[in-house]
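Shown here: the complex without one of its protein chains, the others still in place.
Now for chain A:
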């Protein structure tokens, strides 16, 4: 009768057939009659339904939609049934059928615990549970579009906000510099503009359409900076969009750079600075962003088809992201890149003049980047060997660079050092499974040797503690505990230091600069004329910093031989030597002092090298203009 009924009955529930019960009984060595098996089957079905029903309660109270094995086990537990083990896995269980006989079963494989324990693919640790808050809806109105898409209707905003938005964008993109400053200042401090964020982000993404207009690009970048600095804004995933706009300014060829008179270099520098600033302050918002950026920078750098200005952008971008990024991406790539760059630089034909000038820019940027790399690496190594923790390393690094870049100011260095660490750890974390090239840290001496082979003595100037001991101990300065204080002179040229949050360049580009730049590149081969020019520019900046730095600068360490003008001649020498300069030993060059230049204060000297790449523009001027923007008007 049972079978008849079972056939007749609509199948509302999964049922366990009598045969199944019999099989199970047999497997434990019990013979069951049909009747008993039938009764048992029915009872088991009932109990299963009951347990399922009560397990759904555990699901509901756990606020889930999916019933888990655990829920079921809890229901069993509370009805005094032993829990079922072995089915708690998250993956779906494969349901198989046996070939002979209509038997279905769940594949229950044995797990070799030893193998599991010794397995190399250790699962990644779960990230920490945390709470993040974001303003989802302002005044009941919100951005209903999923984030990342372009907002279409500005009309959905309240009239006040709309007016504000129009005024601000008009002011920033308009002609009046004073108005722009006011607008930027407000954008930076206004607490009520969260709802407008997507619109501003959209405006900023317009960089692509104004790539011919340096001025507009600049203003948009300033807008980014104001938004980033606004403490009331939670940028969330808009960071991604902002970063991509900034990256555009750093890396893209830009229509504006066709005209050599346009100083797009400064724009790239500024954008790189901004990028680093975004990272130190908001780097944690989007995971993996740092890594992604490294990859895209690397891609640009390794693409020989790209114009040199793109390469330049990649280099300053890496530099801005910190010395670890330089070590990770730029340094391993240098040998390959060098050949291309050298080919450009060695071509003296007139038609190549412009490209060559660009090449010098890139050269200078690389030099600056690797020099800081060497210094920071040396510093970190020495601190490790001193027993200092890596945290101190970061801190010291941060404070050094900070002092370097803004000698006159003293904001607290703590957050900066934290940020340093953050990025560093980011970089390490990103190592697994990244599309970045295989990378093994190069020991400092080897690195130094390699770099020296490229740059020759133009590099040595930076490190030298005097001839002789340098070979064994390149990071000479660090052996002296005072050196952290002396480093500023050595690295004063790092004007795109990431810690340089407070003072990005707003560049009132001096009209003469572009001209000088090109002029210099044209007269590149003539060392005397360019060195004179350089000395002019360096002395200018030297004068401003001399007063500050001269006291702490140990004159004895920079002997007159070092303060000479070797920079230029040796630079060329370095290049001309080719890749491997076996014949020369670093730090053995005798520097011929040149009287007129020896008068130049050492600090100024430090400014000399980057001048190759960068127009020696008056650093203070942009700093000043920047601050005028931030002072309450």
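Simple rule for what comes next: a residue touches a chain if its C-beta (ideal position, glycine included) is under 8 Å from a C-beta of that chain, and two chains touch if they have at least 3 such contacts; residues count from 1.
Here, contacts and distances are computed from a predicted model.
Novice: Leaving aside the chains you can see, what is the UniProt protein name of the one that's missing? Options: "Phospholipid-transporting ATPase", "Transcription initiation factor TFIID subunit 5", "Pleckstrin homology domain-containing family J member 1" or "Protein prenyltransferase alpha subunit repeat-containing protein 1".
Specialist: Of the names offered in "Phospholipid-transporting ATPase", "Transcription initiation factor TFIID subunit 5", "Pleckstrin homology domain-containing family J member 1" or "Protein prenyltransferase alpha subunit repeat-containing protein 1", the absent chain's UniProt record gives "Transcription initiation factor TFIID subunit 5".
Novice: Write down which of A:30, A:81, A:135 or A:446 is the residue touching the left-out chain.
Specialist: A:135
Novice: Considering the complete complex, identify which of A:22, A:74, A:181 or A:219 is in touch with the unshown chain.
Specialist: A:74
Novice: What chain A residues would touch the chain not displayed?
Specialist: These residues touch the chain not displayed: 5, 9-10, 12-13, 42-43, 45-46, 49-50, 53, 57-58, 60-65, 70, 74, 78, 80, 126-142, 144, 146.
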